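All protein chains but one are shown at their positions in the complex.
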Amino acid sequence: MVSTPVKASDPLPEGTREALRYASTATITTQLLSRGLRNQFMQGVRALNPAQVNMVGVAFTLRFIPAREDIDVLSVFQDYDHPQRKAVESVSPGEVLVIDSRGQQRAASLGHILATRLLHRGCAGVVTDGSVRDSDGFAVLEMPTFAMNPSANTNLIQHHAVDMQVPIGCGEVAVYPGDVLVGDSDGVVCIPRHLADEVAEAAATQEHLESFVLSRVESGHALRGTYPPDETTRAAYEAWAAENPWRWPIPGSTPS
Amino acid sequence: MVSTPVKASDPLPEGTREALRYASTATITTQLLSRGLRNQFMQGVRALNPAQVNMVGVAFTLRFIPAREDIDVLSVFQDYDHPQRKAVESVSPGEVLVIDSRGQQRAASLGHILATRLLHRGCAGVVTDGSVRDSDGFAVLEMPTFAMNPSANTNLIQHHAVDMQVPIGCGEVAVYPGDVLVGDSDGVVCIPRHLADEVAEAAATQEHLESFVLSRVESGHALRGTYPPDETTRAAYEAWAAENPWRWPIPGSTPS
Amino acid sequence: MVSTPVKASDPLPEGTREALRYASTATITTQLLSRGLRNQFMQGVRALNPAQVNMVGVAFTLRFIPAREDIDVLSVFQDYDHPQRKAVESVSPGEVLVIDSRGQQRAASLGHILATRLLHRGCAGVVTDGSVRDSDGFAVLEMPTFAMNPSANTNLIQHHAVDMQVPIGCGEVAVYPGDVLVGDSDGVVCIPRHLADEVAEAAATQEHLESFVLSRVESGHALRGTYPPDETTRAAYEAWAAENPWRWPIPGSTPS
Amino acid sequence: MVSTPVKASDPLPEGTREALRYASTATITTQLLSRGLRNQFMQGVRALNPAQVNMVGVAFTLRFIPAREDIDVLSVFQDYDHPQRKAVESVSPGEVLVIDSRGQQRAASLGHILATRLLHRGCAGVVTDGSVRDSDGFAVLEMPTFAMNPSANTNLIQHHAVDMQVPIGCGEVAVYPGDVLVGDSDGVVCIPRHLADEVAEAAATQEHLESFVLSRVESGHALRGTYPPDETTRAAYEAWAAENPWRWPIPGSTPS
Amino acid sequence: MVSTPVKASDPLPEGTREALRYASTATITTQLLSRGLRNQFMQGVRALNPAQVNMVGVAFTLRFIPAREDIDVLSVFQDYDHPQRKAVESVSPGEVLVIDSRGQQRAASLGHILATRLLHRGCAGVVTDGSVRDSDGFAVLEMPTFAMNPSANTNLIQHHAVDMQVPIGCGEVAVYPGDVLVGDSDGVVCIPRHLADEVAEAAATQEHLESFVLSRVESGHALRGTYPPDETTRAAYEAWAAENPWRWPIPGSTPS
Partner (left out) sequence: MVSTPVKASDPLPEGTREALRYASTATITTQLLSRGLRNQFMQGVRALNPAQVNMVGVAFTLRFIPAREDIDVLSVFQDYDHPQRKAVESVSPGEVLVIDSRGQQRAASLGHILATRLLHRGCAGVVTDGSVRDSDGFAVLEMPTFAMNPSANTNLIQHHAVDMQVPIGCGEVAVYPGDVLVGDSDGVVCIPRHLADEVAEAAATQEHLESFVLSRVESGHALRGTYPPDETTRAAYEAWAAENPWRWPIPGSTPS
């Protein structure tokens, strides 16, 4: 019942990562609901690059508090160990930088240069429940980033980076370092790390079934008997699935 | 002065439907304002598929109330007569499914499979003052859908479908079953059914005049005398209109 | 320390205009912060035409107050000297029409016909902390326009145009006639007129340096030593800059 | 697991009513949480008369949708069977009138004359997730009423009373006719009818224990061992409780 | 149909002032609705001194825009002609100072010293759709003041006083200099000046009738026949009214 402590550097099993790449956030939230978790989908964040919406990675957290004018001055960035900069240089490949911006959007959580550095470090994505600046850069960045809105203001105007790799809130969802974040065009869901493997497997299985159900509905079947599938439909699915296993890539299907 | 009771299954005259397809929501709200109605444009909803923004149809309503954890469990969907599913299978061709989600966006009002079924039933569109899930599916669905935001959460997390074909609110606009809904890139307007024919005619006429006014402004005319048209401009319009009647398709004009 | 009074018709020096066209709003807000100004970026407005996001111009202001049903009737538009219409016909080439809509989005601040007229007058752009109608027209208009949301309702439903060329608020930023507005994909920043020249120069210089820093980060440099640049990086920049001055157009760079 | 259908006229057992009068909404929500219900406390409503905050009663529901100017005219009140008026004259003694105002506060859900009539009918209280008018009257009314804010506007300006005794939302909580509503200075909680008896008993028991715990803390005990009570404290409580049973009135205790 | 221009110094007829003192804002908004005005009640403001909620006066307006750090410095108050100070010293007896604070509550619109000065000048009250500071002073000030919330911050932190006696918005209601403002425990309503006399008379008459209706309901009459009054009730009222005219003071009635 409790979340097993994980180190942020624990690798995510490749099978889990692959299954999550195949599953949508809608399917994952349903799997989490069936395990009693109703509040894992972040409110208000959206993908900034329409060509980079699919994200799977392990949470590396960064916490902001409100700025104070005498501390949060432009000269702090002369310090390469400033927490925001240090966080960027600490993210490992496959990790997602998740920033607690308290839902405040008046100033940017980060800009395009830092995001570019994260891309080079192999970062799997960025999520902030705040803003980003240089949004034209983010719109074409080859790494998924999720935020609320653009804001040109530098973070110092509203935010003070205070610590990293502590539990945080983002989009009013609890995020513990090591949790698994999945993003798509709906937004971002956070899977508690100890549930990641089983949810990934179950979600991919559900996704596979639903892709069959969808094809039935697309060909004109009514909901009754089809969605959810009754025994007949489920049998038809099993037959189809025997030929079309979900393991990526699915024939005739683009991994979401 | 009162709204004539209409049955949801009453067909909308084809001329009315055609005129409304030609008119923008901006023009329709002006016509409604001239009849004393100031609150027919829904706040906060937008088209999900940029290629499917133009919608005309008759309201079929579905009402949600807040969810309760002991009632709104995943197993309810095993019942093909669950109100949400029943509503989907009750919509007639040419109708728009309008969902009262109380402006709440934490969970989706519906997902892509149900929307696909609606498309197959000839549904003219979907409007919810809430969220949808599987938004990549909606982004390419060949049916206009309007919502506030994406949310991956299934509706059970926040909503309980309770009844259909009752008067509802959507986007803080009153919607009675049988009212006429028109959507475009600005959003969705609700025309009380008893006004639909006259508003359609007046809006199309105004639209035709404004397309002429716009062409004048595009060619450099000042507002004075042109917008609104004085007698001279109106005479020029009449001459042009004699050659270019508004009946769809207008020469040199794409129906909005 | 005080804002030098400027007349709205004062021309903006061409060098200033060119430098601002080269600088992003992110860079400009940083320059303003270094001069003690933390609240010059408008909250909540965004470009309506993705192909027309870059805007530089001098503020021409228009003020709205809430509408009253007995004054704000459709017939007021018969008066070509109605303040909204008069404002449109008073904007000079190179000016940006900035509308104080009190952040209210239920009705449109203006529509496509007036915007088209502004385009013909050489207007440099439109900003409103409210809505626009006919948003498909704005989506392709060859002039930058910034607003919060679309709304089909005509302005009379919520707004009353009351006066022009007075100091206003827009997006909770103070805008004085003659201030300089710059827009890009992040949104809109307002530069007090007396700071425009020095901020423009400093921002373009910073932008040039950051384009070099970005290229370093893109080629794999860590933040340490690079961002912000230490003496070594700065020397490398100086060498590069000697060959690649910022004056527009920069070789290998698209002006933002 | 499902809510047993109840008729709004079913009497609430007197023991249940008495126990609920003794229990605070804080205690009741904890009991509901232990049964898996996390969303039974209404957001944003507060008692209007500080001398009348304790309320227990059975839900009688009234539903509002947004107003429409041509239907919601002052003359509708000439009809004594208008749904709002009819609801007032249908409430039975011991019932609470719960109004779904969609959280909208621009116009009042009801005024002082109707509330006075409800008082005379033996109504146990009124709850609306909207406003009331004549708030000085409500401030001294001898019946608990809960609302968000005062608003002088008559309901017709924003609301249309449409039906009664249907499931509704209020303060983003599901309310079914027959559910049990309890109010105090924190606000209002809704207990599903089928849980009312057991929750009432458990809440009163917990309240009794916590009154003992509070007295310990008031006399200087540390939390450790006291809150929650360990075996020693619990034994002390049992001894005390043998002399001081919770059945109302508790010696030395004012029923909440 | 248009608002007759009035000078802020025009005296309000004493009979009108007396009638408005007798009428509630609820009754006045109903009278305004019957004349087609649905948006005259300010949203979100409340009386700060419970013993000083009844206000009648003529609008003297003051307009704020957002602050700018280089202009809005503490030294500006050295200038006794600063617009905020000048406005305070310009208000005439019987006028209400109405401040357009754009609904922004982070900084105070004014404090206790200025309010005390207004009291000494015979000011009839203060309304701001923002905050006040020194709220303990306002809580006992012998002049009605209406605001949203307390905020200790001086106005310079968010506001810049720019001009006075221009049309403004307050609580999203249009206020023209010379309009008549009435406050009570529900809040504040703005009566367009040209309607003040007729609305005052009609409201007092309605109030008188409703005081009779209320007494009937208090003595147990059902709504049917009583509220609204049918011919029998109206005849009873007429008989009562012949003995108890509304002219202040009404026997057995406290003027609201």
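Per-chain numbering from 1; labels A, B, C, D and E assigned in written order.
In this text, a residue touches a chain if its C-beta (ideal position, glycine included) is under 8 Å from a C-beta of that chain, and two chains touch if they have at least 3 such contacts.
All figures in this text were calculated on a predicted structure; none of them were measured in a lab.
*Asks:* What are the shown chains that the omitted chain is in contact with?
*Replies:* Result: the unshown chain touches A, D, E.
*Asks:* Where the complex has a chain not shown, which of D:73, D:119, D:217 or D:241 is the residue touching it?
*Replies:* Only one listed residue reaches the unshown chain, and that is D:217.
*Asks:* Among A:73, A:140 or A:239, choose the residue that contacts the chain missing from this document, as touch is defined above.
*Replies:* Spelled out, the listed residue whose C-beta touches the missing chain is A:73.
*Asks:* Consider the whole complex, including the chain that is not shown, and state which of E:21, E:35, E:85 or E:221 touches that chain.
*Replies:* E:85
*Asks:* Contact with the hidden chain only, please: which chain D residues?
*Replies:* The missing chain touches chain D at positions 24-26, 28-30, 33-34, 38, 41, 43-44, 46, 53, 184-187, 189, 210, 213-214, 217-218, 220, 222-225, 227-228, 256.
*Asks:* To test your reading of the contact rule: which positions on chain A touch the chain that is missing from view?
*Replies:* So the residues of chain A touching the unseen chain are 1-3, 35-40, 65-71, 73, 102-104, 160, 162-163, 166-169, 172-174, 192.
*Asks:* By the contact definition given up top, give the residues of chain E that touch the hidden chain.
*Replies:* Output for chain E: 74, 77-78, 80, 85, 88-89, 105-106, 108, 111-114, 116-117, 120, 133-136, 139, 149-154, 156-157.
In this text, only the chains that are shown with their structure count from here on.
*Asks:* Just the number, please: Cα centre separation of chain B and chain E in whole Å.
*Replies:* 40
*Asks:* Averaged over CA atoms, how far is the centre of chain A from the centre of chain B? Could you give it in whole Å?
*Replies:* From the centre of chain A to the centre of chain B is 33 Å.
*Asks:* Residues of chain B that contact two or more other chains, please.
*Replies:* Each of 38 in chain B touches at least two other chains.
*Asks:* Touching pairs of chains, all of them, please.
*Replies:* Pairs satisfying the touch definition: A-B, A-C, B-C, B-D, C-E, D-E.
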